[in-house]
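Only a single protein chain was left out; the remaining protein chains are all shown in position.
For subunit A:
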């Protein structure tokens, strides 16, 4: 198709020549610079044009001018936000992410934007497709924090608390020399999700930056207090605490999570009972977990059975609950497959680790440091060893 370099800029153009992306690049620049004007005229058309471009452009060409490409994506994002229709930006941005990535392990600035749109549109499953890839390469730390934070929120929306915790953990323990607001918010959610998932908040691992270790708790005091209150095991105390601080939790947009923390308290107490009793009356359950009536106890136990959180049977005639052992015998073929695939995955990971280790051992800067260390003082492996020792 003919070059359109000299033709006047027309917003109604729809077809994008794939062979001459270069020309479109120049046109795109003008789009970007005068998008304000164009929006006034075009509105929905601009969106469609850009969306089409993003889905059908060539990845190689894009990588030659990544900054401009990122700009275009931002235009798209701003557009859908303006139109209050974030869902329309999801498919194009997902394609864009795939195109600009050099490998599936790389984090791009688009990741965070994409996840944000998924969150706003409540399309959590769409976010999963990007979150499933593990990230090992990061160019810009700012992207990482936002990626972890939004990603965690998506997992929380899907109630996959363990994966949410992984992302939040990375955000909290990433190397940093000064605290940023994203990490503070991430830590607040980290406390809440830890309580829901395991009933306690683990202490900072030793590789956490000293900035985080010293300052995070100061900025998140009520969450720290909440976790102490949770530790006492008293539902009523926790409830009172939450009520009196409801406003603060609301301002942080964490009230929904906080309510889940509260209901997790019952679950945890009931689970503790399964360790001690074979059968227990609903009345006793209600009294030991601080519920008001046996009916409520029955409701909670029923819900937990349905969610697969405990294995039990309710005998309504006698008002008794029998707690059963986990029926998993680890003998089924699904389980064997699961174990097998885990082993494969871990072996691959282990291989990757070894190769990175070898690369570093050959790295010039590393060798210089080792050399000077040997000359100066006793060379201590622990200084360079960041793999947790429990695996040795």
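Quick note on the criterion: a residue touches a chain if its C-beta (ideal position, glycine included) is under 8 Å from a C-beta of that chain, and two chains touch if they have at least 3 such contacts; residues count from 1.
We adopt the following convention: contacts and distances are computed from a predicted model.
Student: Looking at UniProt, which of "Autophagy-related protein 13b isoform X1", "Proteasome assembly chaperone 1", "Transcription termination factor 3, mitochondrial" or "PCI domain-containing protein" names the chain that isn't shown?
Tutor: Missing chain, UniProt protein name: "PCI domain-containing protein".
Student: Among A:177, A:243 or A:333, which residue is in touch with the absent chain?
Tutor: Of the candidates A:177, A:243 or A:333, A:177 is in touch with the missing chain.
Student: Quick one: say which of A:103, A:251 or A:275 touches the chain that got left out.
Tutor: Checking the options A:103, A:251 or A:275, the one contacting the hidden chain is A:275.
Student: Using the definition of touch stated at the top, determine which of A:122, A:345 or A:374 touches the missing chain.
Tutor: If we include the chain that is not displayed, A:345 is the one touching it.
Student: For subunit A, enumerate the residues touching the unshown chain of the complex.
Tutor: Given the touch definition above, subunit A has residues 134-142, 144, 166, 169-170, 173-178, 180, 207, 272, 275-281, 284, 318, 320, 322-323, 325-326, 328-330, 339, 342-343, 345-346, 349-350, 352-353, 356, 386-388, 391 touching the missing chain.
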